[in-house]
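Can you keep this structure in mind? I'll have questions shortly.
Missing here: one protein chain of the complex. Every other protein chain is in place.
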Amino acid sequence: MTDARATGGTPPSTQPPADEHTRVEEQARAVPAQPGVLSRVGQARHLGLVVALALLAVVGLVTTPENFATSSNLVSILALASTIGVITVGMTFVIIGGGIDLSVGAVMALASVWATTLATQAYGPVVMAICAILVGTGAGLLSGFLISYGRMVPFIATLAMLVAARGLAQRMSDRRTQLVQPDNSAIVDLSTTRVLGLPLLVYIFALVVAIGWIVLNRTTFGRRTYAVGGNPEAARLAGINVRRHTMMLYALSGLCCGIAAVIIMARTTTGSSTHGDLYELDAIAAVIIGGTLLTGGRGTIIGSILGLLIFTVITNLFILNGLNTSDQLIAKGLIIVIAVLLQRRSLESRT
Amino acid sequence: MTDARATGGTPPSTQPPADEHTRVEEQARAVPAQPGVLSRVGQARHLGLVVALALLAVVGLVTTPENFATSSNLVSILALASTIGVITVGMTFVIIGGGIDLSVGAVMALASVWATTLATQAYGPVVMAICAILVGTGAGLLSGFLISYGRMVPFIATLAMLVAARGLAQRMSDRRTQLVQPDNSAIVDLSTTRVLGLPLLVYIFALVVAIGWIVLNRTTFGRRTYAVGGNPEAARLAGINVRRHTMMLYALSGLCCGIAAVIIMARTTTGSSTHGDLYELDAIAAVIIGGTLLTGGRGTIIGSILGLLIFTVITNLFILNGLNTSDQLIAKGLIIVIAVLLQRRSLESRT
Amino acid sequence: MSDLLVMRGIVKQFPGVRALDGVDLDVRAGEVHCLLGQNGAGKSTLIKILAGAHQPDEGTITFGGEDVRFSGPIAAIKSGIATMYQELDLVDGLSIAENIFLGHEQATIGFTRRGEMNKAASELLGRLGHGEMRPATEVGRLSAAGKQIVSMARALSHDVRLIVMDEPSAALAHDEVGNLFRVIRDLTAQGVAVVYISHRLEEIREIGDRVTVLKDGRTAAVGLPARDTPTSTVVSLMTGRDVAYVFPPRPDPGSHDNSPEVLKVEGLTLPGRFTDVSLTIREGEIVGLAGLVGSGRSEIVETVYGARRASAGQVVLAGEPVPPGSTSRSVRLGMGLAPEERKSQALLMNESVARNITIAGLTKYARFGWVDRKEESAAAVRLAEALDIRPPDPRRPVRTLSGGNQQKAVFARWLVEDRKLLLLDEPTRGVDVGARAELYAVIRRLADEGVGVLLVSSEVPEVLGLADRVLVLREGKVIHESDARDLDESRVLDMIMEGSAL
Partner (left out) sequence: ATPSSAAPQATTAGTDNDQPGTKVVIGFSAPAADHGWIAAIAKNAETQSKEYSDVEFKPVEPTNDINQQISAVESLIAAKVAALVILPNDGEQLNQVARKAMDAGIPVINLDRVFPDKLSYRTWIGGDNYGMGVAAGTYVGKTLKDKGVTNPVILEIQGIATLPLTMDRSKGFADALKTFGFTVTAKQDAKFTVESGTQVASNLLQAHKKIDAIWNHDDDQGIGVLAAIKEANRSEFFMVGGAGSANAIRDIAADSGVLKATVTYSPTMASSAIKLARLIAQGKGLSDLVENSVPTSITLASETITKENAQKYLPLGFES
């Protein structure tokens, strides 16, 4: 941010490596003198985030020993994280690519409403899921088109999409909460059916994260995303179709919103225009706390997911401890600051 | 100045000139061939915004001729705009300086609550106003400190401030709405007393805008703000204390929130932790639709205020026309897109 | 031999500037064709058109016997034209290998083949004499020179018939330039044509076959033989007048011995970068720092300036100790720095030339924080004129200026105030011959007015010709100090490369 070069002259501490893997290898090579396990751990990226998460876990274990570490609580945390988690994956792409997507929550709401209209529900659960995904992708494509070909600022284009998608969702649903019909309970089963103790939707979440990681780190699309976000002019000169790529990033984010819509339908058994309120802030915050630069060109999926887990665990801890919301808010603010400062320290001590 | 590098890829056409005045002079000189009034108007900055505003006014005149152009309606628009307007001025500084402030609404709420506690109210209206302003400035200073000396990303630091300030406001007020006591009705008079037909608070708004404009365009502080936002490293090497300056920017934004708190107390006769919900989005949107770059280094106060007025007039038109909410939202999304595209066109046609 | 590339009557209009006004260029296969011209003559613009990054307004391009029109960079690359741009165009967040293959990655259905790419990248780097660079390293951590090498590797990674190099040597040190020339000779031996842009005339003479000279967007001469055209002819073609590549006369040795010390640096150390550096600069003296790229010169300068915090040692300016880590304090005490990378470290790209000039001395035109805009713009106009910044309109955004003129704008910034000490890091990088002479004169004049100057340059002749006293730096240590007149280029090169020649 401000004063990167500052006194140390060295890498802005908040910048994570572009390629997670490379950096690990590099780090490992750089310190051949201390091959101990401890130093290995010390070299890991996202150390601050892991430490913050660990601290939170310790707090959980101390304050509510009987509840926090139970498997059902962990499942519950993962299930809670999965909706925003899926959205966060798409958001990570968009932000690395130099943009921002404020419309995620609203697009998810719209997709959930569209998929739960009686007309759609008549075709069964598979069509509902496809419908949600198509609606999400379509909305993302439209934002992307406005941004890359209409050359609108992402903030404004996706803000317009936010407002319009919420309006449309309200209109389609007539502002009612639309229940998933009993015929289509296969959707709800995603939340209630468990495999190896985990609800199906947690697997969806994991799958999206894994695919996101692979696409970002192992495909030309992913690598070009860094170029488009980090130095669009260089990307253009290298022959990358920056506009089309940008549009695809928003489509990808929309796709993730569509998947998130399926998850939220499963969890709440409804489609509603009120779903996903303020998700955009949570998702962006998770991405940024995970070390992705808001200016684009740098960031990791793992960081974003860790950032998100921190937020989810905080909320979980508060409720387990029966804290009141005001105190929760104050504590949340403090914890964010501490987590970020920890992350900074751990990065700095590495160089 | 728009599309400098021609073929594409580059410069966002929405870039406004850094100094409004200079640019006008420049434009005026650049086109000596057509000195007609029309071409003059065509050269004005922010033309797209003005056109959009004019179109909205026409819509207002056509759809509700008896209500829209009445002086009481115009007063009402200005009064409505003044709270966020004051905040927008501070936000413009922060964004030009390369940052962002998500905490504005929450800080305003906190300031309003702090100023309306019985303890504060005991000292009378002047102390209440001072209290609000000090609380706002203090919160801004703290965010600024975390950002410039703690080197936190502005998005995260001010998000933490948002959360914590709301929590603190709830805690201080015990989640109740705090009334301004009858003894201190001088505060409320700001909203009810009119001079030349306008409530006092509109004058406060105008004053803040004027001072903001002067500081941004005519002082070393303003000039340095552009430098700090445009290229912090260059600014630092040119001898600017970038950190201190950055901190001051957030303090300034906090100060504006404090003033906004006084206005909201006057308008609602209360202090409440619920004040200013989502103001951050509105303020940022106004700033950006006004042509300030989210990446810093460019922008104008006039643009931000025009952007804000567009939003306010849209809302006003909806109120007057009694549109149904869902349709309002959809329409709002479309209008934002159209306004921005208009702005783009007008800028492009100039070059 | 038939021409590989023929450009005829190329015109390019930017808002307010006609950058190219009917330029012709012929390049034959297997030759090194040099493009010369003053700052702003239109060299970069011409090659951007050739690379498909700009569209010409008029003119024709024939490549390999066919009429072509490149709709975008990809089209030019596909036809076999690779370009190294003047402003480095790398992505900091990606690895060396990924940068090299950006846009033409080796991939199977979209999945990158990283092993293969790293191997190929290693080979390319090896060909450039940098087998030690690891392809997985992130480009953001490389020095300017390292980036230049990656940029070169990228150009080589394409299967090309023509490579365009826009000032490739600007960020390179002497031995690196040797490497570069070896690669260029390899290429031409295989029949690849090279278009080479540089402001260093001696390089042209060494590597070039033919020369095309641009002046004010027009072709001043086409296809002159590079070795046989006298320098004076080239210079007068470029500038329209005769400018000798000369340094201003300097005062007699020892004439500064009794002047007061402006700068005293003692035992300055920044671990890993430089150790125990001590030096003094007296009023009116120009002290040069010679050394290899990466020898720590820039960091010494930045530390003296307060932009970095030393771990030991102290800096005293005109008797007053300079607190570490505060550039604003240093500026107030009377220092000025023209940093090495103008784009990222010095310029406010979106602002006008005038504002770039006045930003450092703003307080001088302000009372109680209130800027006196008349005074300010008058000063900007005066300074822009003093350095002959072209086009002579200080209200233009600095981003639209050519590289050399941007450098002048940075320089002008420090003429604003009464400076005691100027730190100049590569002040003539990318500056043309004519302007160079002017800058040298300005620097000397400042010194004569009593300013102390610390000069860092990768061009040894520049250090030797301009400075009064020279410090030679190797691996962060001062290994030699003497009067400039007692040294010659080969001795300095011996010293700075001694032991590192491997």
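By letter and in written order, the chains are A, B and C; residue numbering begins at 1 in each of them.
We adopt the following convention: contacts are C-beta pairs under 8 Å (C-beta built on N, C-alpha and C of every residue); 3 or more make two chains touch, one makes a residue touch a chain.
All of these numbers come straight from a predicted model, not from anything done at the bench.
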**Option from B:S103, B:S148 or B:Q170 whose C-beta touches the chain left out** = B:Q170
**Request:** Decide which residue listed in A:I264, A:V287 or A:V340 touches the omitted chain of the complex.
**Result:** A:I264
**Request:** Pick out which of B:N231, B:S273 or B:T292 touches the chain that's been left out of the picture.
**Result:** B:S273
**Request:** Sort through B:L56, B:A79 or B:I330 and give me the one touching the missing partner chain.
**Result:** B:A79
**Item:** chain B, residues in touch with the chain not shown (by the definition above)
**Value:** 67, 70, 72-73, 76-77, 79-80, 83, 170, 175-177, 179, 188, 191, 264, 267-270, 272-275, 277-278, 315-316, 318-320, 322-323, 325, 328
**Positions on chain A contacted by the hidden chain, ascending** = 64, 66-67, 70, 72-73, 76, 79-80, 170, 174-177, 179, 188, 191-192, 199, 264, 267-270, 272-277, 315-316, 319-322, 325
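Simple rule for what comes next: only the chains that are shown with their structure count from here on.
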**Complete:** Looking at Cα centroids only, farthest away from chain B lies chain C
**Message:** Using mean CA coordinates as chain centres, what's the gap between chain A and chain C in Å?
**Reply:** 42
**Request:** Report, in whole Å, the distance between the mean C-alpha point of chain B and the mean C-alpha point of chain C.
**Result:** 42
**Complete:** Each of the following residues of chain A touches two or more other chains, namely 5, 233, 236
**Item:** Shared interface positions of chain C, touching two or more other chains
**Value:** 53, 72, 307
**Asked** Across the complex, what residues on chain B touch chain C?
**Response** 1, 4-7, 15, 18-19, 22, 26, 30, 218-221, 223-224, 226-227, 230-231, 233-241, 297-298, 351
**Message:** Can you tell me which positions in chain C touch chain B when the two form their complex?
**Reply:** 14-16, 53-55, 72, 305, 307, 326-328, 330-332, 337, 339, 344-352, 355, 359-360, 362-363, 366, 369-371, 373, 395, 397, 399-400, 413
**Request:** Would you tell me which residues of chain A are touching chain B in their complex?
**Result:** 1-6, 13-14, 102, 146, 150-153, 155-157, 159-168, 170-171, 175, 232-233, 236, 242-243, 281, 284-285, 288-289, 294-295, 325-334, 336-337, 340-341, 344
